[in-house]
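Here the complex is missing a single protein chain, while all its other protein chains stay put.
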Amino acid sequence: MNRHQRQNSPAQGASPRRATAPEPAPIIIRVNGRPVPALEGQSVLAALHAAGIRTLRRSDRHGEPRGALCAMGVCFECRVTINGQPGIQACMTEVEDGMDIRTDGY
Amino acid sequence: MDTEPCDVAVCGAGPAGLAAAAVLGRAGLDVRLLDENPLPGGQLLRRSRKPTRGGLDPARRQGLRLAARSKGQNFYGKPLQRVIGIFADGEVLAVDAGHRLVRLRPRAAILATGARERYLPFAGWTLPGVMGAGAAQILVKAHGILPARRLVVAGAGPLLYAAAAETAAARGRVLAVLDQAGWREHWHLALALCRQPTKMLQGAAYLIRLQAAGCRVRCGWRVVRAEGRERAQRVVAVRSAPRGRPSNETMVFSADGLAIGWGLVPNLELAQQAGCRLVHDEHRGGWVVDTDAALQTSRPGIFAAGEVTGIGGGAKALVEGELAAFGVIDYLGSRLGGQVAARRRWLNHRRRRELSLGRALAAVTRVPPEALAGIPDDTVVCRCEDVTMGDIRRAVFSGADSLSALKKTLRLGMGICQGRTCGPVVLDLLALLTRQSPATLPPFGARAPIKPVTLGALAEGRSP
Partner (left out) sequence: MKRAPATADAVVIGCGVIGASVAFHLALAGLRPVVCERADLAAGSSGACDGLVFLQSKKPGLHLHLALESQRRLEALRAMVPLDYEYLRCGGLVAIGDEAEHEAMRRYVAAQRDSGLDVRLVNGPEARRLEPALSEAVIAAAYSPLDAQINPMRLTLALAAGARQRGARIMPRTAVTGFECQAGAICAVATTRGTIRTRTVVLATGADTPRLAALLGLDPPIRPRRGQLLVTAPQRQILRHCLISARYIAVKYDPALAARSGQSVSMEQTARGNLLLGSTREFAGYDRNTTVDGIQAIAAACTHIVPVLKQVQVIRAFAGLRPWTPDGLPLLGPVPAVPGLVLAAGHEGDGIALSAVTGALIAELIVNGRPRIDLNDFDPMRFSAPASAEAAANGVSP
């Protein structure tokens, strides 16, 4: 999954509207044991998305891949395990330096 | 842990909640503004931590001003407080990001929980890479991240254009916007927008940007399939049959992202859980919270504002927030200043105008029966419990004629999202399959906790 992250990241901060603000600080999170760069203030979902990670869990009945649908806390499709606590919504949680994220839940 | 008394709990810090809290704060009341997001502003603002000016939309500009101010004021509580229930004794129970309970006992409450997107199921919509148009918008707007390298946007309603245009503005590749509504429905929307020149301008700006970015904009088309292994790789769309004539015109896109949405539905769960009565109004988006003229719900002391009383957009939310705050001040017996009566009249006038916009929105986002009827049997409808369209058809055939009957037979809506995702569309499906009016079919009920909370959080500080 690390393969995608460099290719997909140029859009970070590329929105044309803003220029003056200070850049958010880069931090490192761990996803399934591997380091992934993220920016302070980002949601876990955004950080994973920027790293090219789309599958966040498997459906518990048939094991199908599932990823974020609503990104606003409604659908619960983005559940990941964060620092050992399963079932956390990636879209509603902000990244923290050193955060341990697992996407092998169901 | 004991409950903390306060004057007013405002649930939701979108435009409606912000506007309400500002008025209540000025009236000297002890206000707690609770929102499950890290930043106030709701769906209208959805901004990053970097400052923005808000662009053309006056509602967005006013919202930004309120949000900026709310942070400095002491009534804006800690962020990331998710309200999970309002109980019979008036207690408002919330849980914070650290899985700790927040227990408030306000004298009045305002429900400003906003709206979410409506999704229509189709083959492959569970594939990673298929996301809400709102999700795409949040990724680009709040986080500066492209939703996909090659994005298709499909569904109905103005949000599609916003998501597409914002992605294009961030130099993302948007292959197409496929709008299910035909030109006729758009004509009504355009008429309603005539009275709102800024919105009209915004729409035009979106279209120009999309045109310039080489994006195809097509009306009367709908997505029927997303394909791919492990994630979306292809999107198949067909042209809707004009006036019942079958159509076999199709388009296939090679895309790694598909953003979808069919308008908005209100987040009613908190109101339902609290025992507030709902009414059905198809012009306001179906089931909405029932209120009196002062925006008080059927439960005394609980008021509602914004999208929960009917889909109508940011300006309506701002107006209603203020109106609900006046209602609360009245209810609590506090004194209102001299000019309030005139202000209320003006707000009510604005509210009616915005509601007429909502009506046009409801028309463009209505899902036509043939789109519902055409969902194949093997398509998953309830994503949490993997209930398929075929399961629903069979259950209806063997007698299930209400949402609660479907729930009991199929576990539909019993999963972790509690029917938020599938509920609105299943209601439409059920109405169609059983030939009942949607107004006679009550939506899924809601119970505390309206969103999941760990047992550890609930148990904390309590001896067994």
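Just so it is clear, A and B label the chains in written order, and each chain counts residues from 1 on its own.
Throughout what follows, a contact is a pair of C-beta atoms (placed from the backbone, for glycine too) under 8 Å apart; a residue touches a chain by one contact, two chains touch by 3 or more.
Quick caveat: nothing in here was measured; it's all calculated off a predicted structure.
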Using the touch definition up top, pick the residue from B:C11, B:L29, B:L93 or B:A156 that touches the left-out chain. B:L93
Where B:V236, B:M251, B:V279 or B:I416 are the choices, the one touching the absent chain is B:I416
Touching residues on subunit B - with respect to the absent chain: 85, 87-89, 91, 93, 103, 275, 385, 398, 402, 404-405, 408-409, 411, 415-416, 418, 447-449, 452-456, 458-459, 462-464
Which residues does subunit A use to touch the chain missing from this display? 60, 84-87, 106
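In this text, only the chains that are shown with their structure count from here on.
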Inter-chain centre distance, subunit A versus subunit B - centres from mean C-alpha coordinates, in Å: 22
Mind pulling up the subunit B residues that touch subunit A in the complex? 36-38, 43, 48-53, 55, 80, 97, 99, 116-117, 119, 126-132, 134-135, 138-147, 149, 169-172, 230-231, 267, 383-386, 415-417, 420-421, 451-452, 454
What part of subunit A is in contact with subunit B in the complex they form? 8, 11-18, 20-21, 24, 41-43, 45-46, 49-50, 54-56, 59, 61-62, 64-77, 79, 85, 87, 91-94
